[in-house]
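Sharing a structure with you now.
Only one protein chain is missing from this complex, and each of the others stays in its spot.
A and B are the chain letters, set down in written order, and residue numbers restart from 1 in every chain.
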Amino acid sequence: MNTISVRRKWEPYLWLLPSVLLMTVFVIFPILIVFKLSFSEISKAGVVGRFIGLENFRAAIADRAFAGVMLNTLYWVVSVVGISTLIGFIVAMTLNTRFRGRKIARSIVIFPWATSLVIQASIWNYIINFEYGNLNNVLLNLGFLKDAINWRASYQIEFIWECGVGIFVTVPFVTFCVLAGLQSIDDAYYEAATVDGAGFWKKLTLVTLPLVRPSLTVSTVLNIIYVFNSFPIIYTITKGAPANRTDTMVTYLYMLAFYDQRKGPATALSVIGFVLLCVVAGLYMMISMRKDEI
Amino acid sequence: MKAPTADKIRRRNVRALCLCLAALAALLALFTLPAYTFETALFTKKSGNTFVGDERYVQARAEVDEKAAAYAAHQPANTVAVAEEVTTRVNSKGETTSMVAFRVVLRQSKTAWDFIASGLSSGGLLLAALLCTASAMGLLFAGLPGTLSKTPLRLSRPRYLLRQASCVLALAALVCVGVFPLATTQMLERDLIARLGNPATPALEQLIGRAEAFLLGGMGGDQASELLAGVTYHSTVWLWLNLPALLLMLCGMIALGRESVTRTLSRGLLYLFVILLCVIILYPYYVMLITGFRSNAETTDMYFTNIFPTRWVWTNVPDIIHRGVVRFLGNSLLLSGGATLIALCCGIPAAYAMSRMRFRGKKTFLGFVIMSQMFAPIVLLVGISQLMNFLGLNDSILGLMLINAAFNQAFAIWLLRGTFVSISPEMEQAASIDGCSTVGALWRVLLPMAAPGIVTTLIFVFINSWNEYTISTVLISTPFKKPITVGITQFSSFNMIEWQYLFASALLATIPVVILFMFIEKQLVSGLTSGGVKG
Partner (left out) sequence: MKKVAALILAILITVSCIGFAAAEGDITLDVIICQYGNNTTNWFTGTGINGKSFVQLFEEANPGVKLNLEVVSWNDVYTEVSTRISNGNAPDILNIDTFADYATEGLLLPVKDYCPEALYNDFFPSFIAQSVIDDTVWAVPDLASARAMYYNTDIFTEVGIEVPTTWAELEDACLAIKDFYNGEVYPWGLDMTTDEGQAAFSYYAWNNNGGFVDDSGNWALNSDANVEAVKFAVGLYQNGYTNPRPATQTRYDLQDMFGAGKLAMVITTNQLPTYLKEKNYTVNFGTAALPHNEGAASGATGVMDRVMAFKDDAYPDQAARNEAIGKFLTFFYSPEMYTGWVSMEGFLPAVSSAVSFLVAADPSFEAWLSVLDSCKFYPTAKAEWIDVKQGVINVEQNALLGGDVKALLDELQAKVAK
């Protein structure tokens, strides 16, 4: 790394100050408050009471729904992050080849990202409605269907839809991270590979993947965080019903806090989630960035 | 690549031509297969409290059979059928009840030729498709002789134009066949069935006449309207197979005299994939547009009568403006713009220090930055709200700006640092030697060079702030300070969701961001290139 010689020892810290100040006050401070709350008794109305140790954590884990919700969260994060990374990669590869209208296609791919999640979720909720949804409308009127299909026949299917919407909104981000990586690859690598007689798959695995890996790592880490914390999709489409079967951790703790008015366990859950996320994202970064300088 | 030999080109062209001919043959064959199946309920009789074989049953059955025979006399064999359905139940008092339903049904399938012959408007599309295909093939053969025997590496100008014209014609045929089912549904549902009760116009009468001849074989008479109302119809797979056939023909034509068929096909697949992708992505926006301008009643139409609004209710836009949407949009712009500026003002110095200076605690700072991303704002609601209270920033857009800026610091620093690292420090050093201060060098030299990365950061922060919802809900209580994401919740109230307003505002809220994105797409990718990858 290129470095300018620093005249005064404290100068770098001066440069960091605004950012540190901003984050400390508006992010770290609330985090500390949440940590404190997780060890306090909180009444139904929301009044914060005395210190009660780990009682909130015990109550949160003892709840019957907890195990199912954790499993859902796992499905949710793995499927949304995994599939959207795969699709995003394919889309980026496609958009990196030369064809007419590529500029337009690239602009269109950004759309889902540029639309608020609340709005996206409402639209999909409307689209997949059995009774009056637009998907049935379009398919019936185009002659693809005989009768309207109940797109939400069971909660498992509803959960799959929710994952689908999650993927839909996550793909653009991955696409653009990978696209950036692809564009930075020197054509010379491919030419060399062609001379060596490498086919499509060889080029993909030996040239493209290793060179795109840093951008994939970054997008995956950020996606794990964003997807884990994603809330509006599930809240709008099912609210976790029936009986927390479609809840992930974040929606569950929201329902716990503001519907069931059990804010103590809810805060404890958010701390658990934080720790989990730190471990998962940290491990992932350590494994995949071992060789790279951060 | 090696230059293809003449023989190779000739074989390639023959293959392409064969593909065209095969596609044509398939198309003609498909035209003689059923395109639509129609089912018309001619007569329905339900007989309650009736058991199979009893007196009421015999009586009803006789009546139904008589009707069926009368209808069958006018129709080709085996198209009129009597369906009988018996439902037996035991009710709560332990009695057994039974109901028998008889239906006389006319089942028939119609081929594409039938449609063309019927004189119905959608049949015209098929005719047009057929004519287009025929003339495309005609033009192809007109340009053929030289292409097969002689082997110029490139087509001569006139032949090239002929081939081009035939491609366009084949594409037109493709579009016609694609639009045909849509037109059929439109014609039958909107022009015919939905208007059967309306006062007759000449156009409607003509349509009824043609439909009756087409579907009922001319036996409708006075009952034509009634019977037509009971028509149900479904497209068959054969109809849809026309599309791939035409697509293959198109591929063959494109490949002719230019490149290998497999390459054309893979090219075609690429375009198909991109188009499919765009269609899927644009679909929700189409729904927004379509639903945003429907009337309130039509948004929840449970009979799926219309794919497009029967009447485009443009007044939905003034309605939502009247209910404050423009104001909310303004708030959102203010909020996102402010948050972006703050995030940049704090992020640029930090990123500069991270990229250009060596100091202790660098790693700690990075860990601190990443950790600050791990909590969703929604989880921190209570903490944030308490903090805002303490700072006296409750119910202010400034508070929201600061929160959004803070929550986007990590991303901003990460991106900016990457950008700065990728720019050589020599220029700044030169500037320093010329007497510039560090700040001056940053301002005049580094920032202009890092413009793409800065633009990228700007977009990210802007979008994230634009889309934020939960914190604004809790922090902002004055109606006129609400950002758009919160403002539109008024359209899904306790007793009614006003989908049309919700989607019209959603559309309005999406447009500014999409335009911003479109302008900046190129910057975005290059910014990510310099920022992310080398990070």
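Points to keep in mind about this one:
Quick note on the criterion: a contact is a pair of C-beta atoms (placed from the backbone, for glycine too) under 8 Å apart; a residue touches a chain by one contact, two chains touch by 3 or more.
Computed from a predicted structure; not experimentally measured.
Checked against the hidden chain, the listed residues A:L54, A:A241 or A:V275 yield one contact partner: A:A241.
Residue in contact with the omitted chain (choice from B:Q386, B:T438 or B:S465): B:Q386. Residues 42-48, 129-132, 150, 152-153, 155, 158, 237-245, 254-255, 257-261, 263 are the ones on chain A that touch the missing chain.
Of the residues in chain B, those that touch the hidden partner chain are 46, 48, 87, 89, 91-93, 99, 295-297, 300-303, 322-324, 334, 337-338, 341-342, 345, 381-382, 385-386, 389, 393-398, 401, 443, 447, 470, 473-474, 477-479, 481, 489-498.
Convention: only the chains that are shown with their structure count from here on.
With centres defined as mean CA coordinates, chain B is found 24 Å away from chain A. If you check the complex, the residues on chain B that touch chain A are 181-182, 184-185, 189, 234-235, 239, 267, 270-271, 273-274, 277-278, 281-285, 287-288, 290-291, 299-302, 304, 306-307, 342, 345-347, 349-350, 352-359, 363, 365-366, 368-376, 378-380, 382-384, 386-387, 402-403, 405-407, 409, 411, 413-414, 421, 424-425, 428-429, 432, 438, 463, 466-467, 469-470, 484-485, 488, 492, 499, 502-503, 506, 509-510, 513-514, 516-518, 521, 524-529, 531-535.
Those residues of chain A whose C-beta lies close enough to touch chain B in the complex are 1-4, 6, 9, 11-13, 15-23, 25-34, 37, 91, 94-95, 97, 99, 101, 103, 105-120, 122-124, 126-127, 131-132, 134, 136-138, 140-144, 146, 148, 168, 176-177, 179-181, 183-184, 214-215, 218, 222, 225, 228-232, 250, 253-254, 263, 267, 270, 273-274, 277-278, 281, 285, 294.
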